[in-house]
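Shown next, in structure tokens, is the structure this report addresses.
A single protein chain has been omitted; all remaining protein chains appear in their positions.
Note that the chains are named A and B in the order they appear, and that numbering of residues resets to 1 at the start of each chain.
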């Protein structure tokens, strides 16, 4: 896999020429790496994205800082001014730490039964089936297995030991981490007495452009129609997405999330770690589900945040109730006390 | 892996000859694929299994429909009448979409240290250890690793990158999806001061006939005795089954379920997605655990459904209480109001 990158550096002026923004101070300062305000040293560029850390601007030893216009106003050191310092930091980090295949062409230890472009890099022990279509510069690391008829768009990278079942389609610039399984059979069985008859899963998985999928995540193929992952979705490790789901573009699913079958999520939804959504529900555009929450009914109002387990509730209502759950014992004591006093009053009367 | 199937078709009469049922209407209608009542078109057969969709019978453009005797009575189009249309649909779908290895024999890129039947299909980069016994027509896809002494029954299929540890036994017609790990060490350590001494796991995993196991699921070998998965069990993706569990025949475990060590489940239990069962518990035959629930005590009464987290409860009691949890804040307000009024009465008195 990936070889440790050679030392790469750019001056502030070179960075701004590529990524935009205004350099204040010495544009010839040479940057070798990114860091935080607290940890940065010589040759390192830091960023201020959260005003909570503003005090660190006084003490940082960073060679330069990425700042919003408001924060740059009071800063005497070298900086690049940009509307979104955090996204800019992400791009500088990519410039300084490019992802490289570390090899090119088709390794002689790979088994490739399709015609592939010269620009691809296919590692040892990779198996590529028949009628597979790879875009330019696709990188497939060691041990991956790509089923018959799979299509993978240009610039995509599959880390070692990924499996893509037959017929599935991946967009451009898709990143899939090790152990992920795309297109295994959905979980469909018809009951017959006490046993179960397997329902063939004849849909596929279609993944859009610029999607990233974490290690050991599983996305099942559709039963009749396809499972769809929209452009720009970011999916963490050990996530399960069942058959026929439609995940809206730019949605984010954190680690250990489970999405049951036939769930439809609108654009730009976010599900926190270990959040679960039960089958056949819809989540409106921009819905946020807090970590550890269980969604058991559709959410129709867009842009809301939900939290909780048995039952789920709006986050604010949940916070209000949760405090009472912790005090339930005391509440019960108060009710007992009330009953006692009432009885005294009634006897007295 | 699997090549896209060639076009396969059968007439209604041919289907009924193979699967039973009565054809009403033109038995020569040719069927190429299955679909839903809403989506089916020319050459497609649909089914009605849920009376909720009965109205779609009026408008469906399906070439034929699978119907129960009651529903067939009022239907004018071509149909096959069967007691269980959903199971029949599953079988028609299998006829029209047969699973094919896409290759046969032992791929020269496999490493096979055992004698295997001529009827097996073993893909590239597969590793098979010593003293492995494979039944007829076993299919092992690329990248699987089969440990020494493993036995796999006839007609079983392992998708790419499955690992089966030494000594484990799989029945006939078992399906294991990519990335699943069968027989890794159970999680057993003896405390000694603040550190932990590993306890060797000398049992195996025994899997019955007709079991299906999902992608990236893990089933651990036993500590002293074996971990047992009964005939006909269906296990979804990313499920964890710890050492010494005994899962009863025809049980169903949905995605992301976790079963801790030494759990015994009776026949035909169902655990919904992300359900968890803590260690050393028993679940009676026919127990259903709702999605997201946490089971912390044994369930002795057969055939009941349980729901909840901290604590678990019968489903009906949980539904009753859950409504109150949502209104806990208001309940507390009412108690405060009562206390205030009582104080007024007491002062007045």
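What we mean here is this: a residue touches a chain if its C-beta (ideal position, glycine included) is under 8 Å from a C-beta of that chain, and two chains touch if they have at least 3 such contacts.
Please read these numbers as outputs of a predicted model, since none were measured by experiment.
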| item | value |
| --- | --- |
| Residue among A:166, A:221, A:243 or A:268 touching the omitted chain | A:268 |
| Listed residues B:30, B:51 or B:130, member touching the removed chain | B:130 |
| Touching residue (missing chain; options B:12, B:72, B:213 or B:238) | B:238 |
| Touch list for chain A against the chain that is not drawn | 1-4, 33-36, 39, 49, 84, 86-87, 89-91, 93-94, 97, 99, 102, 107, 109, 123-125, 141-143, 159-161, 175, 177-179, 210, 212, 214-216, 232, 234, 236-238, 249-250, 252, 254-256, 267-268, 272-274, 291-292, 307-309, 318, 322-323, 325-326, 328-329, 331-332, 335, 338-339, 342, 345-346, 349 |
| Hidden partner chain, residues of chain B it touches | 111, 125, 127, 129-131, 143, 145, 147-149, 161, 163, 165-167, 179, 181, 184-185, 187-192, 194-200, 202, 216, 218, 220, 224-225, 238, 240, 242, 256, 258, 260, 276, 278, 294, 296, 309-311, 313, 317, 320-321, 324-325, 327-328, 331, 334-335, 338, 341-342, 345, 348 |
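Note that only the chains that are shown with their structure count from here on.
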| item | value |
| --- | --- |
| Between chain A and chain B, centroid-to-centroid distance (C-alpha), Å | 27 |
